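Written below as structure tokens is the structure these notes are about.
Left out: one protein chain. Kept in place: all the others.
Moving on, here comes chain A:
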Amino acid sequence: MSKEPVAVVGIGQTKHVAARRDVSIAGLVREAAQRALDDAELTWADIDAVVIGKAPDFFEGVMMPELYLADALGAVGKPMLRVHTAGSVGGSTALVATNLIAGRVHGTVLTLAYEKQSESNAMWGLSLPIPFQQPLLAGAGGFFAPHVRAYMRRTAAPDTVGSLVAYKDRRNALKNPYAHLHEHDITLEKVQASPMLWDPIRYSETCPSSDGACAMVLTDRVGAARSPRPAAWLHGGAMRSEPTMFAGKDCVSPQAGKDCAADVYQQAGITDPRREIDAVEMYVPFSWYEPMWLENLGFAAEGEGWKLTESGVTELDGDLPVNMSGGVLSTNPIGASGMIRFAEAALQVRGQAGEHQVDGVRRALGHAYGGGSQFFSMWLVGAEPPAS
């Protein structure tokens, strides 16, 4: 029996900011969920199940969000699941929800991911003092910076590529009312003059620390037929993992990422992603990850990703816009960041992205990764239902 087609009919986000002191975590997730329901013109009673994701527990000190947030998300009397996959969790959470519909377990599912970074400290959460180990590093930037240097060495990319990505994403964010950073006076010179934190990564090439939530209402064909606004249709979705470290791991372009993309493209019937995909929301927490993922996801040959960035292909008005929303570089509630990528891809094919809408997007890719480049989740959504 074939799978049930899956449609995104509701999307809601909070305005992402450094600290939402006016709401509890329950109030924050509620705001995004209510907006997604409003977008779909549905009520809590229309939801059959809830699938929630968040950042690793140490990041926020909330160990059982599914328990604490059941009433805020209208989950009482319904199945509620929680998904864990580090930074990619927002993507894998959406895919777990997707599979519940594709497998005809449920008709309409609410999926949501969130994080309140202001109530915790991710750098602390990533740097627990493990006995017998030499404390060397704090935070994610120092972990990923050597991989960026390896990419630069491998491809001979000019030093300026990272700053081009940051300058582009911060300008895109100005068109997205939900983005955290709105740097109206941003210039390329300012990005390039910002201090080196973990050389070769500059301050302006790193993501902010945000509070925010993102929610989506996913439904089947019957639900999509009732939708008041255009749906985004799932054409392919996949997850892959690999260990953080193993002999032979390619930290610049992990095999699990390539395999995940290949699976999605195969499901969607895509043979040439560069030509057949119109826009991409990818997980770029440090600017150099744009060219790195362009190669990993098959949009450019190995060693060529930076050329797409440098030549303006990934700009909002380019041939393959990347991170139209401003991306993780402009908004990073870690637990929600993957779902925001998926939701922004869906907004583009629904024509609902507002000022950062790209004309004529028929197919868009949402991408997330997490851990030490070890978890990958992606979906490809289209304006038309998948060919059956």
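Keep this in mind: a residue touches a chain if its C-beta (ideal position, glycine included) is under 8 Å from a C-beta of that chain, and two chains touch if they have at least 3 such contacts; residues count from 1.
Throughout what follows, contacts and distances are computed from a predicted model.
Colleague: Can you pick, from "Tryptophan synthase beta chain", "Phenylacetate-CoA oxygenase subunit PaaJ", "DNA-binding protein" or "Phosphate transport system permease protein PstA", the UniProt protein name of the chain not displayed?
Modeller: UniProt lists the chain left out of the view as "DNA-binding protein".
Colleague: Taking the entire complex into account, which one of A:W198, A:W233, A:W306 or A:F342 touches the absent chain?
Modeller: If we include the chain that is not displayed, A:W198 is the one touching it.
Colleague: Decide which residue listed in A:P79, A:G103, A:P146 or A:P228 touches the omitted chain of the complex.
Modeller: Checking each option in A:P79, A:G103, A:P146 or A:P228, the one touching the absent chain turns out to be A:P146.
Colleague: Taking the full complex into account, find the residue in A:S2, A:Q134 or A:T271 that is in contact with the omitted chain.
Modeller: A:Q134
Colleague: For chain A, which residues lie in contact with the unshown chain of the complex?
Modeller: 19-27, 30, 44, 58, 60-61, 71-74, 76, 116, 118-121, 123-125, 127-139, 142, 145-150, 153-154, 195-201, 243, 245-249, 251-252
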